[in-house]
Each structure stands twice: as structure tokens, then as C-alpha cells.
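Shown here: the complex without one of its protein chains, the others still in place.
Let's turn to subunit A:
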Amino acid sequence: MPLTFPPPTRETRSGIRACGDGSGSGTGDTSPGTPGPRSPQRMTPRNSLTPLMTSLSAGGRLQRSPWAACQSGLCLCRERCGIERMSATPTRKAPGGPWWTPQGRWSRSAVGPMTFCGPPSGRGRPWSGKESTGTTPKVWFRRGVNSHNPCGTSWIEMVGEMVMVNVGLNDQVWGISCEDRAVYFRQGVTPSELSGKTWKAIVATRECDRSHSGSSSSLLSAGCFFGDEVRASSDSASHDTDVSSEVERRDPEQPLPKESLDNPQNPNESSALDPGASRTAECDVENACPVVGRGEPTQAPGPSGRPAELPWTNIDLKEPKKAPNHSAAGLPESTGLASLGLFTLGLEEPYGADDHLLWAWVSGGGCAVEAGSVLKWFTVQSGLSPSVQTLSLSITPAQTAAWRKQIFQQLTERTKRELENFRHYEQAVEQSVWVKTGALQWWCDWKPHKWVDVRVALEQFTGHDGARDSILFIYYVVHEEKKYLHVFLNEVTVLVPVLNEAKHSFALYTPERTRQRWPVRLAAATEQDMNDWLALLSLSCCESRRVQGRPSPQAIWSITCKGDIFVSEPSPDLEAHEHLLPCDQMFWRQMGGHLRVVEANSRGVVWGIGYDHTAWVYTGGYGGGCFQGLASSTSNIYTQSDVKSVYIYENQRWNPVTGYTSRGLPTDRYMWSDATGLQECTKAGTKPPSLQWTWVSDWYVDFSITGGTDQEGWQYASDFPASYHGYKTMKDFVRRRCWARKCKLVTSGPWLEVAPIALGDVSIIPESPEAEGHTHSIALWAVSDKGDVLCRLGVSELNPAGSSWLHVGTDQPFASVSIGACYQVWAVARDGSAFYRGSVSPSQPAGDCWYHIPPPPKQRLSQVSVGQTSVYALDENGNLWFRGGITPSYPQGSSWDHVSNNVRRVSVGPLDQVWVIANKVQGSHGLSRGTVCHRTGVQPREPKGQGWDYGIGGGWDHISVRANATKAVRSVSQEQEAHGPVCC
């Protein structure tokens, strides 16, 4: 709580009279809004005030007050700075005297830069605010003034530029800084050193500026991007536009931003979009580095780190009418256009970043500050004091009352009586221990969002029951005020490294932060530093939740867009029919390693696929990566590496004279850019996606890009952005060429390579724990990176890697495969159609033949997932389809039923539970891409479910719930009953 300068109370009426006089004359000769020029009249308020104040001092010293006026015209008073009480005492009462209205406006009686010399008050030491050369008002001190030599000897220039200075009764000096218009106090003024030592800013805030710390509950419901309508391919572009419509988080210094409440937002329209905000969102883990996006819009969210005004430059002048239409149909790379229509909104944002009070005038003439006394004006008093002072003021006359003295006295006596002879006794409550402190950077919650330096402390308690609990404190300074936020680590649901090409950063989520889609983001100076913090915080989180060691066989696995692996222990309530656990409360801990795909089954077999398509099998260890020591198993940790490519685009425009050149129109995109064209990506300037990666090749032309290329790798189009083709026609005025460069990451984790075949997809048969006959091997199907379908033989708990691949013939390359609990194998071919594999069984692990299943109309399927009986498929436009009409005698089913759009990845588990990675989910403070969502209302008779529950994200790319057969106890019998006849 900041200290406040409230209007004065009755008790200070003598002061008010003085000030009222001053305000009267100040009002008369000052034009509103402009700081007055230097004129003798401007001196009036102070001249008339000072003698009064001085004479007051003769009467009684208790009611003296320094006064100040701020430019907005509010007249404010710091009260009761008597000799005895140095701290200001705000009040909540505002009675208002006869010369005073509580909100008394001085009609902008700003006091301009002024000069004065001579004793303003008291014995008066000569200070002068003087305009030296130019316009900078320097401060001068007159040396050698005393009663014998009132003129002094010489001027000394002081450090600091002040609009004005004023001297108080005990020679204390007050000033208003030129630079920030804050009120300053000269520290170190003593009778022997009248010039003092340093200027120190006084924390002066108006009552109304107090931050309202209550949670601003959101009016927005999360996840409004989900819909029932089928998403067609033509508007595939609209969901990759960079609409990071984030509800503005308030600067704690700013008044309540009314507009964000009055203005109901439709996130689909992203009406409150602010270009700055869209940029900041890019720092989140959710945003895969655009240059890595490989031209697939869904994975290339947009313009990271780009100046806000740049969307203007990308508007094609030939198509001006299209610009405001940010549904962006037919503009596959229209990322910048989406923000265009709303850009002005951002400009009109009424609250500036730097909205602190600008002070114009201060008078400390009535304030006697004793040299050497400890002042509390320079820091925000830790929450306590303002209220306490508020309270004490309610009975101000009683400050010196007998009862008060007596209480103080008795308390002192009590302490003496009860403690003095017993100090050697043990304390009943041990004080907590500070475990680690350090300096980090924090992505601040208010605009303009930026990295600010913070001190961080992890405080760990050992509770009475021996359980550890920890609090993370983040101390920051805003407008010179020290503040902090704190997080109970037992409330943290995940600590996740953030993809950032320049910083070692991570995000910290609680259920509340998950709903806000606004994690606490922290960055460390070095990789080691970040890993230390991550490991320590992670360990503390695990300790407070008593999670440790190897994940259970039922664990839910997920992967972020950064390739980091997370695992969560499912609670039985997770798949309950009623009172199910909200999935934003799931706790995720990180496993070492780097993967793109992870699949598990309930017998503890876990496989992964790296970005370079290497197949990996889980060894049963835990830790690795940045988790060393306590957080890591000693065996079963191996080195793991991964390779991925970064893609940039060389763009050219046709010139009638010279042909294609690298000189575009002024409105054109960068000649070297990312796939969207919004971000400049030169060969020299493009960095690996994060600091973990290093280049391992030079740039080379990528000929394998969709749409085809000519011999030199060029793709042609009529204009940017448009659809590209691999041959030139007369209408093609632009062309582009994709360049790729490989980078490599080396880490460690509980993973062993399964050589030699590189994989594109993998699926392990989901099994319920109560399923009998664990004797047979575990069915595992995969698709190679070439598109071959494979079946792994010999997979068991003891040999999770299996022994050999069995090739399953196909007519065309495949993309995705999934095996259900009853050996139903479904697959998706690269042409987007589905296939069902007949007669797969433990004795015939590869089945006998494929049945072609047409995809939903006009859609190309990309992924399939089969649970116990449910079959779900995903198409390239993010639509989720349920296969209807499946019966034991007709396992291929009869129809595709649309379930939802806005889906990126689906995983159906052994309980037919449906989990997805949603493309976009709107939280109360931000938008997240790549969010874990759980289908609610899934019942045996209603396998399609009813709605979505939103979990961790954004930035998640993959989830596997196929190992979780943990049922809520209550529903077991019911479900078995329902599933029994259908199954197998």
C-alpha cells in the first residue's frame, strides 16, 4: 500500500487557511493547463504561505504540514509531520474546512520553474533553484550563511535538477525534480552539513491511485474458440491470425481501466487488440518460433518481436478493400492484417505507461524534521502501515491520550515480565528458512509489458507435520515503490521452460494463472541459473505435493512446443462422471529429454519420437535435463539429442526491366522473412529457436516445400501473400524460395533410442489395469517417416523397446496410426483418408487387410486416435470428428460426426476419455495457443461428450492419456456394464 496524501482533516485547519490563501492567488493568474511563466506573481502562494506557516511554528509545533500541489490541480497535504511523528498519516475522513473542498482544485495552478534566494522560512539556509545555461534548472546552495554573514560566501552547484526547492524549519530541503516531477527530500541535512547528501524521492500517491488488488474476475469465458461448425479449408487462415486479444492487465499505478470492463469483447473478433500486447504474447512458451513454422500457418503464430506499426507496411496497396476484412479469407498469410482493423484501438488507449503524479509545488516550511531521524517516506510501507495509520487517525486527538500511553507502557512491562527471564526457552514455532534468493527478470503484469529486474526469494517452511511448503517471493519496484508478489508453491501446477531465442526463461502457472492464461514469467541471466531455479522450484513443488520418483504407469504425458516433456499423475476424479477434477488443477512435472510425440500405455510402456523422427523408449528413470541431484534418478538417464530445421524465405518481385529482383515495392514484405512475411529473417540474423540449440549446418534451399518448386527452389505467385506453385506463369509477379538450416540440441533424460527406423507416429494399445492376460506382448503400431506402417513385435513391460518391426503393406504413404483397446487399428494416409485394419489380434498382430474409409466431406484427415471403443479423427482444419455407427460386427462404423473445431491434436484413452490440444483458448488476461483440454460429459451412451474443460497451456503440442485407466471408484461397475457388450 502506498502512502497517501489525502485531503486534510479538521485538525489541520490552521494549515488549510494558509493554503487556501495561497490557492486563491494562485488561481487568479494562472491559465489552466500551462505551467506558468516565471513571474513575481507566481511567488505569491508561497510568499503568503510561508510566513503563516512560520508563525505557526511559534504557536505549536504539532500541526505543521508540508504542502504540495500537483499539476492535475489536486491540492494535497502531508499531515502531522510534527517533531514526534515523522510518518505521514493518511486519513479516510475528509471533512473539508471552510476554505477547502476535499477535492479542491487549484485550476492547474502549476508553479513553473522558479528561482528564489534568501531565507524562505525559519532561520533559513539559502537554497536556490536557478536556471543556469540552457533551461535546466540547477540547484544552488549558498555557502557560509550565518547570523554574522547573512549574505554567505559563494554558490555551490548541487547535483540534481529541480523545478523548485523549499526549505523547512530545521533546514530540511524539499524539491520537485525536473525529470520525473516527483517530490524529493534532501537526505543527510544536519546542522554541520547543511547541503545534505542526496536527493531521495518521496513516495507520494493519492488515495485514488491505490492499486486495487482484488482479482479482476473475467467476464470472458474461456475457450470461446471452440464451436460446432465445421471449419472449412478456405478459412484456415483466420485461425492463425495473430489475435492475441489479451485483456489489459492494469498497471498497479493506474486507475481502474474502465474501458476493459465496459467493452465486452468477442475474442474471435479480437476487438481489444493491442499491437503491443500481441507482441508480448509471443514471448510465451506457446509460440513456436515463427521461423520454425515451416510455412504451415497453424504452427506459425506470427510476428514475434515486431514493432507495432509494421502491420501497416504489409498491406498490399492493390487490395485495400481486403484489409479491414480480417476474416482474411483467401489470404493464407494475413497475420498482420488481423490486427490492422483494430490498430487504432491500441493507439487510443487512454492510459499511458507512465501515469504517475506530476508534482508542481512543495512547501516544507511547516515541517520540522529533526536531523538524523528515520523517515519512512521513501518506500511504500509494507501493507500494514497505511491502515494502521488510518486507524490511528480516527481518534487523532487521542494521540497523546493517557490511555494510549498506558497501553504502550503496559505492553513494554508485559514483555519484560513474561520474556526477560525466559529468553533461553525454546520458541514453540520455528521461523521459516530462506532457501534461495537471487536476481531474475520478470515479465511485468502491466503495460507496457517488459522484462523488469526483480529480486526473488524462495522461502521454505517445514510444517508441523514435517511436510515442506514453500513460498516464492518476487520483489519488484514500480514507480520507485517496492512491491512484491508471492506464489505458494503447493498451488503451482507447472513450471515450464519458455521458448525464447534470447532469454533463459520459464513460466509458472497456478490454476488461477492458467485460467487467466497469464503465467508468472521469469528469466535468468544464464542457462545454469535458470536450471538451478527450475530444478529447485520444481523440487519444492513436488515435495509439497509429495510427488517423486518414477511416474506411475497410468501417468498422463504431454509435450510442449519446445519439446519439453511433462507428466501428470491422474487422480481418480479426473475421469469421474460427477465432481470431476478441473483439469487446470492437474500438477505437471517435467521429465528430462526432448521429444515431439510421446505415447504411453497403462503397463508402463512409453515411446517417444524426436523432432528428427528418432524413436525413443522410456527407461523407467526420472529427471535428467536440468533436473540433477535429488530430482533425478541415478540410473536410466542417457544423453539424448535432437535435430530440427529452421526455415526462412527469400522473397522477390518481378520488375519489367530487370526481371525478378530482391527489390520489392515499398509496401512489400521483407525480402528475407518468415513464412508469414511479417518478420524479417535474414540468413545472418536468424537464430536457433532457443539458446539450447546450436547450428549444425549451413543454409540450404529446401525443395520439399508444399506446392512444389522449380529447379532453383522458387515458388511463384501473383502476389504476397497468396498460394504458391512451383512453375512460373505470366500472372506471377512474385516468387519465394525456402531456405533451411539444421540445428541440434543435446540434453539428457530417461530415454533410449530405438534404432534404426525413423518414425512419424506411434501408438500403443491402451489397456485397463483389470484387463486379464498380461501374458501376451503389447501391441504397438507406428508409421515411419517415409510413411510405412509398422507393427512392433515383442513389446512387454520388461522389454518396452520390443524386438523387431513387422512391415504392414500399404498402397500409399501413411501419416498417423492408432490402435484401440480391442485391437482396432485405424490409420490416416497422407492423402487425408482413413483406413481400418481388419483382423488384428494377439495371434495375428499385423491383421490382414486395409478397409478404406472416406474422410468427412471436403476434409483431409491428419490424425486418428482410438480408445476402448471410440474412434476420433482430426482433419487438417482443426475439426474433431467422432466415428459413428461402430458396432462389434461393423467396426469400421458408418459416419463421421463433427464434434468440435479448434483442435490441434487428440488423444482418446482406455476409458474412451477424450483429451485434445486446443488451438486457441481465451483466458481472462490472455490468449493461449496449444492448450490441454478435456472433453466433459463423455458417457458410455454419449461418447461424444458435451463440452470442454480447459487445462494447462498455451504452448502444448501433444498429449497422451492412453495410459490412464484410473476410474473413479463409484463409476467402475457402471462403466464395465456399459462397455461390456460392445467391447471386443
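Following the convention adopted for this analysis, a contact is a pair of C-beta atoms (placed from the backbone, for glycine too) under 8 Å apart; a residue touches a chain by one contact, two chains touch by 3 or more; residues count from 1.
The criterion applied here is as follows: contacts and distances are computed from a predicted model.
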Checklist entry - What is the missing chain called in its UniProt entry, if the choices are "Importin subunit beta-1", "Autophagy protein 5", "Translation initiation factor eIF2B subunit delta" or "Lateral organ boundaries, LOB"? => result "Autophagy protein 5"
Checklist entry - Which is it among A:S154, A:Q427, A:Q711 or A:T729 that touches the chain not included here? => result A:Q427
Checklist entry - For the full complex, which residue in A:T415, A:Q528, A:S723 or A:Q946 touches the chain that was left out? => result A:T415
Checklist entry - If the missing chain were put back, which residues of subunit A would it touch? => result 1, 84-85, 87, 92-94, 214-215, 382-392, 394-395, 398, 401-404, 406-408, 410-415, 417-419, 421-422, 425-429, 431-432, 461, 463-465, 469, 488, 491, 512
